[in-house]
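A single protein chain has been omitted; all remaining protein chains appear in their positions.
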Amino acid sequence: MEMPIDMQHQQMGYDRAATMFSPEGHLLQVEYAEKAVRLGSSSIGMVCSDGVFILADKRNDDVLVVPDSAQKIYEIDNHIIASVAGLVADARVLIEKVQVLAQQNRMTYDSPIEPELIIKEISTLKQQFTQYGGARPFGVSVMVAGIQNHKGRLYNSDITGNYYEYFANAVGEDDTEIKDILREKYKKDLTLKKGVDLAVEAMKKVKGDKFKIEKFELSYLENKKEEIKRVEGKKILEM
Amino acid sequence: MEMPIDMQHQQMGYDRAATMFSPEGHLLQVEYAEKAVRLGSSSIGMVCSDGVFILADKRNDDVLVVPDSAQKIYEIDNHIIASVAGLVADARVLIEKVQVLAQQNRMTYDSPIEPELIIKEISTLKQQFTQYGGARPFGVSVMVAGIQNHKGRLYNSDITGNYYEYFANAVGEDDTEIKDILREKYKKDLTLKKGVDLAVEAMKKVKGDKFKIEKFELSYLENKKEEIKRVEGKKILEM
Amino acid sequence: MEMPIDMQHQQMGYDRAATMFSPEGHLLQVEYAEKAVRLGSSSIGMVCSDGVFILADKRNDDVLVVPDSAQKIYEIDNHIIASVAGLVADARVLIEKVQVLAQQNRMTYDSPIEPELIIKEISTLKQQFTQYGGARPFGVSVMVAGIQNHKGRLYNSDITGNYYEYFANAVGEDDTEIKDILREKYKKDLTLKKGVDLAVEAMKKVKGDKFKIEKFELSYLENKKEEIKRVEGKKILEM
Amino acid sequence: MEMPIDMQHQQMGYDRAATMFSPEGHLLQVEYAEKAVRLGSSSIGMVCSDGVFILADKRNDDVLVVPDSAQKIYEIDNHIIASVAGLVADARVLIEKVQVLAQQNRMTYDSPIEPELIIKEISTLKQQFTQYGGARPFGVSVMVAGIQNHKGRLYNSDITGNYYEYFANAVGEDDTEIKDILREKYKKDLTLKKGVDLAVEAMKKVKGDKFKIEKFELSYLENKKEEIKRVEGKKILEM
Amino acid sequence: MEMPIDMQHQQMGYDRAATMFSPEGHLLQVEYAEKAVRLGSSSIGMVCSDGVFILADKRNDDVLVVPDSAQKIYEIDNHIIASVAGLVADARVLIEKVQVLAQQNRMTYDSPIEPELIIKEISTLKQQFTQYGGARPFGVSVMVAGIQNHKGRLYNSDITGNYYEYFANAVGEDDTEIKDILREKYKKDLTLKKGVDLAVEAMKKVKGDKFKIEKFELSYLENKKEEIKRVEGKKILEM
Amino acid sequence: MEMPIDMQHQQMGYDRAATMFSPEGHLLQVEYAEKAVRLGSSSIGMVCSDGVFILADKRNDDVLVVPDSAQKIYEIDNHIIASVAGLVADARVLIEKVQVLAQQNRMTYDSPIEPELIIKEISTLKQQFTQYGGARPFGVSVMVAGIQNHKGRLYNSDITGNYYEYFANAVGEDDTEIKDILREKYKKDLTLKKGVDLAVEAMKKVKGDKFKIEKFELSYLENKKEEIKRVEGKKILEM
Partner (left out) sequence: MEMPIDMQHQQMGYDRAATMFSPEGHLLQVEYAEKAVRLGSSSIGMVCSDGVFILADKRNDDVLVVPDSAQKIYEIDNHIIASVAGLVADARVLIEKVQVLAQQNRMTYDSPIEPELIIKEISTLKQQFTQYGGARPFGVSVMVAGIQNHKGRLYNSDITGNYYEYFANAVGEDDTEIKDILREKYKKDLTLKKGVDLAVEAMKKVKGDKFKIEKFELSYLENKKEEIKRVEGKKILEM
């Protein structure tokens, strides 16, 4: 009886270094790092007719932790937010780098940075860590939402350092199921209010009994102004 | 019973580093990386009597993704485009490097860069990553099309960092079958219109029932002007 | 009979380098380093209505050792203290780095550093040692307590370089049991006096017969002033 | 029964690094790289009474490829040409380096570089890559032909970085058979015309039915002038 | 029958690099290096009411060796001495580094360096060699004794780079037994004379028949002056 | 039955790196490199009453090779020559380095370099490549002959980087047998003519039927002048 191809490749050690291709042309270490992303907590991003938002499961409901410090939605600049799935410490490094980039852009050009430049920088860093030896890939997927020319934009950078722009997206645990719901129900003319309702509904559906609105946080940006608004727990439902 | 030579070499570990020759003089890691290219989506490039074009299968038909961000055809300069097959994140790194090179050429010499210098730079970078340790080869094949002295030029750089100029070429999934069709039907006096028809016909043939014109994008350059034109989906058929 | 997944991964060597992901997306070397933290001596930190404190088990009761030199609570600046669990030599390196950072802040801005910047610096260093090869992760968890704008703040940085802010926290041996007690009994309006009573009570409960107040030290900061107060042994009970 | 010495050494791993001697004093990785050269397409170089030439099998007869871009004979300077056998991407790197060297020589000394300095530079680079770790040897043999003081010179640098000057030489596929013919029939007073006839005859003999003059290219230099002449396909026969 | 956990970890290779944690969170290479310390010759340090001393077993009683050159007690500055256990060559490197540091302190601040800065520098160096790859940990334990503000101070830095201040301490062979005696009999009001008597008594007890006063050396510092006094062999008993 | 100690050490891998001692204190990689020297072609050097010479077997009798380019005797300066045995490409690197050194000496001190400085430089380079990792030892033995103060000097540097001065010496294939003959028949008052006769006689004896004077070259220096004389083939016999 033949060993399955996966186990054969593990036996042969093709999965020991990010810099090694398997005989089928895969980078197995990068694929393993993707598992770390799937272990991360879920978040949903969405572009709406009047803005863009990210809804995130903070997951952490330890009463000993100060809620603000367990936020899953990072502020990169006045007009850009991000959520992550995977190794949180890795994410912090990337987030801090692009926070600096955003500040430098304001200083140098006296204007807000384009959200795409943020996701591009994150992606370039991630690609390098999949190609050079002596380090491991960043174990995070990063979703960036922002306002550009009074319109919402949403991006996601995966483990390999590839990124796309999205109308709506989900990362972390249960992302496949959530995205199926979004594909079915998302419409481009949803308002922020309707969009958040849809995101909450999707979370409820995939989490089932484990769903608790208290564990969620929401950050949104309206098309008209550079101002991040943050809502937590039950207040999300009343938005 | 003897083990096949391939498996013997895997057992012996000749395929673990890009910097190791097998007893037959092969670089197995580089050959594995070529598999990543074959896993990539297909594109066809063609030099025509009145210009040059690339037709690419975007493959991604996720309604959540903003179509423009999933484009497979990159703009390197006003007169040069490129498509890739393989690891998209790797490709982005190479594309960004030559975009800068093209800009520098305009700044330094006040003239558009020759398309061959673009493919040369990409190829030199790729060769280095197959010879030096501490990193893996770039897992991409890059096809570059451009206008030089009012004539179309088409190049392709393979995994090893070798490149040729082509009249017509295909990379990615099913490239062998597509090239067989091109060899049979391509003629140097095809107009852009006829050339695109041939490319679409070839894609249809190899993709069979899976062919959907909606998933394709086309970029072309006319001999007379430095201007990239982009057409998507059904509009390709009406060109 | 199948080998348990843990042992399989050990056999396959996924746990030999901090820079390698296991097929499940884990960094096993980092998880092993966490064991070093669990082997460390316990300490409890708590934010109270009138200040913040850390109570630490010095563990060392060797009469040959000068007690002051076996202190588990480090002074980082006049308004910031820290305790650690894990490899003490590793901890000293991190503590010395942030002591310098705190002094530089006073010199440059003529104001005390925010405690969060201290934990951020520690965490960034720790993350790097989990991502780059050629070194091992820092084998310590660091708890930082300080006063900012006349209010107590408490942070903890784990092995991966992730950190949260806490109302109350425990690190080292028996941390899980201690935190369960804190979750049950901690209230935000506890005074330093009441808070220390709770911490001592928790230590007593988890240590059982091995509890000796002589082995403990307490450092606290009152909201009103930048001054670290230190109490040892039985004096802790009389505070 | 004893294993053959070759297989024993493979089992023991003496052939895994270019920097390791086998117990018999061989560098096996370098010997494997030589196999890559034998897999390369054939070319013949010859010093004649009135000049020097290289005849090369382009091998590539893909109608999709622009013939000029598949040339196997490189121009290094107005008076120096080269052909290669082995990994073409490796060759390009070496060729580009010596093209620059030749230009620098013209700029610095206002005179054409000696062909021997070209082969020396190539050989020194190749030797280094067989001695230092962290990279693999260049997998190419390079044949350089040029005019110095109105006389033709021909050199060949092997995989190890050793080089000799030749009256006539062959590299790549079937080199041994071709050289046997040259040894028998080459004479120093052959004219370019007669020399090319001899080279074509040798190619015909070793290729047999597979011989097609259409796949060959010829470059030659006359003793009297610094000017490379290039002839392809049937025109070679009419020279 | 199960293999003991120690042997299992050796089989699995967790003990091959100083930068690797075992599944239990141990650094086995560091623990092995500690064995080198236990193989070293014994020395005792003690803080007395009127000074501080180190008594060391020179062990070397080869009549061919010049006694002064086999001294186990190093002079770091006029007011600081040290003894070591473990790899003597490693110790010399550390001692020379801090001798320079002490001199620099006198030059820069025109005052004697604090003994704690000496042990801190030694410990920081040692920690680094347990965390970074490409080198091995220092295989020595260093005991430093000195006078600060007219009072004796005694420190010991272990293999990991951790250090404590001691009233009395022992390193090297039989350290555990010696420390048990010290714990029982040491008192803070011992004079140098009484202290040395206690140290000699402890050495006698643990060495038994192998004890020879001729093999011992003693260095001491009186609280009142910066002057190292050295006594050897039988003169120690007459002090 | 016990495995022979050699094979045991190969099994254990002590022969895989130039930087590893075997349990018997040998550097096996260096010993293997010596085999490469024994595979090299033979040469004999000799100090005579009126000069010094090297007689070398060019071995290469390929009629396609230009004889001058296959010379085994290198000119390092007007008064110094060298022959090598082993990897010729390695030798070239060393020879080129000391050619530069000799030129620099003339430029800086306006006088010919001492032959011993040449062999010293070669030996120092060779020693380093046996001690540092990341490269392999130079696989050559180098014999240097020169004139200093009107007297002939002869040196040989072995694989390890050790060198001696010789009256007469042989390297390469059959060196042991040749040296036995020299030991028996060499006398210090031999003239160049007699010395060459002896060298040819020794070559004849060890090569037997394979001896062909056509394959030999001779270079000699007379005590009185800085001038290298070169003789080939039958002319050697008529010297």
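To keep things simple, chains are lettered A, B, C, D, E and F as they appear, and every chain counts its residues starting from 1.
Operating definition for what follows: contacts are C-beta pairs under 8 Å (C-beta built on N, C-alpha and C of every residue); 3 or more make two chains touch, one makes a residue touch a chain.
Predicted model only: the values in this text are computed from it and were never measured.
J.: Can you say which of E:D62, E:D110, E:E184 or E:E238 touches the chain missing from this structure?
T.: For the chain that is not drawn, the touching residue is E:D62.
J.: For the chain that's not shown, point to the residue among F:S22, F:S41 or F:S83 touching it.
T.: F:S22
J.: Residue-wise, where is chain F in contact with the chain that is not depicted?
T.: Interface residues of chain F facing the absent chain: 12-14, 18-27, 123-124, 126-128, 130-134, 155, 160-169, 179, 182-183, 186.
J.: For chain E, which positions touch the chain that isn't shown here?
T.: 10-11, 13, 15-17, 29, 32-39, 60, 62-66, 68-70, 87-90, 92-93, 96, 129, 133-139
The definition used in the following text is that only the chains that are shown with their structure count from here on.
J.: From chain D, what is the lowest number of touch steps before chain E is reached?
T.: Counted as steps through touching chains, the separation is 4.
J.: Going by the touch criterion stated earlier, list every chain that contacts chain C and also contacts chain F.
T.: A chain counts here if it touches both chain C and chain F, and no chain qualifies.
J.: I need the rotation angle between the copies chain A and chain F from a CA superposition, between 0 and 180°, in steps of 5.
T.: 155
J.: Can you compute the centre-to-centre distance for chain B and chain F, using the mean CA position of each chain? Integer Å is fine.
T.: Each chain reduced to its C-alpha mean, chain B and chain F end up 54 Å apart.
J.: Which residues belonging to chain F are in contact with no fewer than two other chains?
T.: Touching at least two other chains: none.
J.: Which two-chain combinations touch?
T.: Contacting pairs: A-B, A-C, B-D, C-E, D-F.
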